[in-house]
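Only one protein chain is missing; all other protein chains are in place.
Take a look at subunit A:
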């Protein structure tokens, strides 16, 4: 529907149309950034490397926000562990990037990454096999989060674990993974993680061209993820998800296997988070176990809450606006950030249950 009927019976543009316009304008503006970055630095419209790098990061966060919104905003599955799926996607691509360093490492070993030489490995662990191939690593960035979400979700949904209990389990999962990835003998570089990447798909990573290519890859992925999520939420499956969110047992009595419904959306959501992580790591140039920290997952949920869960535009608005505040604030008062984040969450929960989107549509409250 592109128009809604007011009480007087007259037609006016629906708030959804305005939001959609805003969204398309925002995406178009983002697409211009790497171009403006190529202007001479004294040009009026010049955009610095910093702005391009930060926007690229936010685009990846926006994909993560979409993933969380699909599971939480539509299906009512509040995961406080989506940062883990994001980090696993990042690690999978990180392993590929490490393999591509080859003999260019500090120790000059032809196959083993520096940290393995340092830790006294003599040969590559079996689970590092195959990661020299980009398609394999990219597939793993989606499959590993998907399988983990599949196993966790199957165990939880089958036992009808919902609400806060599921949130706690997912939070524990990301914490456990963080502790595991901090260990040197896991074979993932311990607390240093992976860095010093050289190239990806034949492109040296430290050039403006590579940064622009990665930026556009992230932006295109965001567009594709948005279309995919839109396709799902506009289908009958989307209506089933909303129904499961609002009254799961009623949906079960209608004959739907709600476990399968929730599991499929949870797995897809985890894969989207993995995609976001896989795009993020080459852009940022580092991945370490800190990405698994429970706070990251909670922060991502706050983005969605602030933007407005249950609307795809809301997830994007939230990811961009909260991260803009974070980048601005941490540039002069980094210690304040956690208080502001907590305050935002409380304020949104109490005053704006439908987030920024709700505010734009109808004013605060319900």
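The rule is short, and it goes like this: a contact is a pair of C-beta atoms (placed from the backbone, for glycine too) under 8 Å apart; a residue touches a chain by one contact, two chains touch by 3 or more; residues count from 1.
The definition used in the following text is that contacts and distances are computed from a predicted model.
According to its UniProt record, the chain left out of view corresponds to "Urea ABC transporter ATP-binding protein UrtD" among "Integral membrane protein", "Cytochrome bo(3) ubiquinol oxidase subunit 3", "Urea ABC transporter ATP-binding protein UrtD" or "Long-chain acyl-CoA synthetase". Of the candidate positions A:154, A:256 or A:345, contact with the hidden chain is made by A:256.
Residue in contact with the omitted chain (choice from A:116, A:200 or A:240): A:240. Residues 231-232, 235-237, 239-240, 242-243, 246-247, 250-257, 260-261, 264-265 of subunit A touch the missing chain (whole complex, contact as defined above).
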